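Removed from the display is one protein chain of the complex; every other protein chain stays in position.
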Amino acid sequence: MITVLFFARYKEELQTDKLQLDWQEGWQSLEDVRAHLIQRGTPWTTLEDPSLMCARNQEMCSLDTAVRAGDEVAFFPMVTGG
Amino acid sequence: MITVLFFARYKEELQTDKLQLDWQEGWQSLEDVRAHLIQRGTPWTTLEDPSLMCARNQEMCSLDTAVRAGDEVAFFPMVTGG
Amino acid sequence: MITVQVQEAPFDPGQLTNSVHAGNQAIGAVVCFTGYVRDFNLQHSVQGLFLEHFPGMTEKSLERIAEEASQRWPLLAVHILHRVGQLEPGEPIVFVAAASAHREEAFNACAFIMDYLKTRAPFWKKEQTSTGSRWVEGRPSDQQAAARWADDAESS
Partner (left out) sequence: MITVQVQEAPFDPGQLTNSVHAGNQAIGAVVCFTGYVRDFNLQHSVQGLFLEHFPGMTEKSLERIAEEASQRWPLLAVHILHRVGQLEPGEPIVFVAAASAHREEAFNACAFIMDYLKTRAPFWKKEQTSTGSRWVEGRPSDQQAAARWADDAESS
């Protein structure tokens, strides 16, 4: 099981801020989790956003960062604070 | 006639903050006024300071700036505000 | 030495500015940045701004940015405060202060923190305009501003 969080525009478009996903054999990186969601089709294809950012266990990371069962993963648009 | 002002360390070393000098034939630049003072000998040789800065009519300038009768000239050490 | 705050409540930039020195007579330079909500942005008249964030990660990311600044420059104080929730035009939204013995370090650290905050802290702005709400898009210029510090990493 992993937890996936969404923020801002993604949260609105996906109409959810949190998913619990069963762990899939073969998942190695956040990119695999993203691909798994995108293949669900609309509206999940919004995650194809080339500006997509992500975090693993509340640390910003890249899509090729390793993921493990039990992780909390977050996908979000480019940040715009400040 | 020109007025010459001194500040900070120069003022202390020369024991004066202001001179009125008769205009000398041949003066062209602030450098000429400085040389005139330096030739008086000690303590005026303090104006040989390579970091010396100067102003003409309250505008910072270089030693080769032209000077005219009636000007107010100032010589001072490198500024240290802020 | 490092203070990080994320809050819904308004804050007073002047009060924070004065609190940075706090009687530490080794401090010679304090540089403060205050960001305000503008009433106009990219051809839109802005009536309000909603700041979403990622609770928990937000604080951690700001602390990490402050620590990275402290490793790069000899800082004597760092203060970061960012508001979240609903804001009105004219309100302060973010405050960053860096204190050091000399001004160069304080200027660099304050600019560095803002550049990193803009690109690495999980905040998202939604603007309310006369024609509806819209999420503010990330600016490539912010990415470029942050990237210049990577080049400096060795020389700083």
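Note that the chains are named A, B and C in the order they appear, and that numbering of residues resets to 1 at the start of each chain.
Criterion: a contact is a pair of C-beta atoms (placed from the backbone, for glycine too) under 8 Å apart; a residue touches a chain by one contact, two chains touch by 3 or more.
Small disclaimer: the values here were computed from a predicted structure and weren't measured.
Asker: Give the labels of the shown chains that the missing chain contacts, considering the complete complex.
Answerer: Result for the missing chain's touching partners among shown chains: B, C.
Asker: Which listed residue (C:21, C:72, C:120 or C:134) would be found touching the missing chain in the intact complex?
Answerer: C:21
Asker: Which of these touches the unseen chain: C:65, C:81, C:111 or C:136?
Answerer: The missing chain is touched by C:111.
Asker: List the residues of chain C that touch the chain left out of this view.
Answerer: Chain C touches the missing chain through residues 12-18, 21, 23, 25-40, 89-90, 92, 101, 103-104, 106-107, 110-111, 114, 145.
Asker: Against the chain that's been left off, what residues of chain B make contact? List them.
Answerer: Interface with the chain not displayed, on the chain B side: 5, 7-9, 51, 55, 58-60, 74, 76-82.
Here, only the chains that are shown with their structure count from here on.
Asker: Counting only Cα atoms for the centres, state how far chain A is from chain B in Å.
Answerer: A distance of 71 Å separates the two centres.
Asker: Between chain A and chain C, what's the gap in Å when you average each chain's C-alpha atoms?
Answerer: Going by mean C-alpha positions, chain A sits 26 Å from chain C.
Asker: Rounded to a whole Å, what is the gap between the Cα centroids of chain B and chain C?
Answerer: Each chain reduced to its C-alpha mean, chain B and chain C end up 47 Å apart.
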